[in-house]
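Shown here: the complex without one of its protein chains, the others still in place.
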Amino acid sequence: MFRVRSPQDFGAGVFFMLFGVAGLFFARNLAFGSTEHMGPGYFPVLLNVGIVTIGAVVALRALAVDGPPIEGVAWRGPIFVLASILLFAFLIERAGLVVTTAVLTLVAAYARREAKLLENLLLAAGLALMAVVLFVFALRQPMPIWWWG
Amino acid sequence: MTAFWKWGSRALGVAVLAAAVQAAPLAARADDYPSRDIHVICAFPAGSGADVLVRYFADKLQKEAKRTTIVENRTGANGNISAQYVARSDPDGYTIYIHAGSSTAANYSLFKRPPIDPRKDLQVVATLNKQPFMVVVPAESSYKTLGELTEAMKKKGDKANYASSNTSGTVLGQLYERATGVKAVEIHYRTAADTLNDFKSGVLDYGMMDPVFALSQAKAGRIRMLAVATDERMKAIPDVPTMKEQGVDISLPSWFAAMVPSKTPKPIVTTLNGWFNAIEKMPETAQYLAKFGGDPFITTPEEGQELLSKAVDEWAKYVEIAKLPKS
Partner (left out) sequence: MDILANLATGFSAAASLQNIGFCLIGCMLGTLVGVLPGIGTIPTVAMLLPITFGLNPLSSLIMLAGIYYGAQYGGSTTSILVNMPGEAGSIVTCIEGHQMARKGRAGAALAVAALGSFFAGCVGTVFVAGFGPLLSSIAQEFNSPDYFSLMVLGLVMAVVLAHGSLLKAIGMVLIGLVLGLVGTDVSTGITRYTFGLAGLWDGIDFLPLVIGLFGIVEVIRNLEQPDSERPTLKAKFRELWPNREEFKAAWPAALRGTGIGALLGILPGGGAVLASFASYTVEKKVAKDPSRFGHGAIEGVAGPESANNAGAQTSFIPLLTLGLPSNPIMALMMGAMMIQGIAPGAAVMTARPDLFWGMTASMWIGNLMLVIINLPLIGIWVKLLSAPYRFLYPAIILFCAVGVYSNSAEWFQMVLLAVFSLFGYVVLKLGCEPAPLVLGFILGPLMEENLRRSLILSRGDPTIFIDRPISAVLLAATVLTIALIVFPQFRSTREEAFQE
């Protein structure tokens, strides 16, 4: 049977193929047109066929040539960091900059297993103050400070 | 995916800061208006030619209202994002949308599911300017009138090319072809400035361009303006004849307006109309608008609203004629 000799490349190849197939799938309703009058689907189809091809070559090559493994994934970091960004998106217009900054800081801080609550509360307060002074007062960015007004 | 986000945001809303997120809607009060900063919503990207125009009015409004005005650029979806934002904002006169009224009307027909009905969701407080779309040819070209151009293009048939850089240009191009029987091929450009090299090299026979571009490049001697697509000649450029004068019955004026949510109290609408009309009457405003090839355009809120409804109907027709796809 085949043996994957370069897991990282194999993964990349599969990823490319998935992306390209999805790209082709979602372009299925776009008119292809002709060389003279390229339709909206012409360029996307061309590119995605290219991506699938490259993906296939990369994946096949990974069966033949040795390469590095895929590094382990520690999910804690990405989950907390992404959650802090999404919370910012959700809160900024509803709760204002101060509360939002504090929430972002606290959630982001727990991306580290060793986070200490008191230390991070202080950090959150400091960053909230800085954000208001810097963004609202100094740079006059249009964003609410509190949830009213 | 959408459902997921909706569900997700609701769940989060309950869990986190349930109390904090309930912003108390401020009652619209006309007697002490304006008592705080006024936000002017601009759908154009910061720094574009139209953004500069919006900022001019925001700056002048600040002096009239004696309140700080803050310009917010909420770009996206051809202006729909801004229009929707304003239509859904509190009807208290503190959120004003300054945008091309014609384009706001056009969006109602350009999208399969238009997020707002401008006739019902927005109230025009004042129209701000009138701008013409223009038929232009390269400076080196031998055509001096629209008639000469039409004649020559008919001979050239489908070997002729013309430039457009936005929806209005496309529509004007289609209307012109229908009215005259010209069969030129449309070449799209992302921005009007991109057309210059192709005008110079001679691959473009004519173009349907916006006035800002046409005026500045005509001054620099690179292109010639043959006609404006308005009912009457513009005061800013009195020597350019209209298409109608030259026997082609087309008028596609664009105009800017200041708009607020439709439920805004009448006294506030009247106050705003007064301020904007005062700005319109300043000699420097006429001078400023002339740089964009436009004239001041003073109306009452009722006239403005009427114009907006009319534009919605007209654009429904144009979208059909030009076979524009709906997004």
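All chains are identified by letter, namely A and B, in their written order; residue positions are counted from 1 within each chain.
Here is the rule we go by: a residue touches a chain if its C-beta (ideal position, glycine included) is under 8 Å from a C-beta of that chain, and two chains touch if they have at least 3 such contacts.
Keep in mind that what you see is a predicted model, and the values were worked out from it rather than measured.
*Asks:* Which of A:V4, A:V21 or A:I54 touches the chain that is not shown?
*Replies:* Among A:V4, A:V21 or A:I54, only A:I54 touches the chain that is not shown.
*Asks:* Where does chain B touch the missing chain, residue by residue?
*Replies:* 1-2, 5, 45-49, 51-52, 55-56, 58-59, 71-78, 80-81, 110, 115, 161, 167, 170, 185, 187-190, 193-194, 196-198, 200-201, 203, 216-217, 219-220, 288, 291, 324-325, 327
*Asks:* Which parts of chain A face the unshown chain closely enough to count as touching?
*Replies:* 8-9, 11-12, 15-16, 19, 23, 26-27, 30-31, 34-40, 42-44, 47-48, 50-51, 54-55, 57-58, 61, 65, 68, 70-71, 73-74, 76-78, 81-82, 84-86, 88-90, 92-93, 101, 104-105, 108-109, 111-112, 114-115, 120, 123-124, 127, 131, 134-135, 139-143
Note that only the chains that are shown with their structure count from here on.
*Asks:* How many angstrom lie between the CA centroids of chain A and chain B, rounded to a whole number?
*Replies:* Those two chain centres are 35 Å apart.
*Asks:* Taking the touch rule as given, give the residues of chain A at its contact with chain B in the complex, in rising order.
*Replies:* Touching chain B from chain A are residues 87, 90-91, 94-95, 99, 103, 140, 142, 147-149.
*Asks:* What residues on chain B touch chain A, complex-wise?
*Replies:* 9, 12-13, 16-17, 20-24, 36, 39, 70, 72
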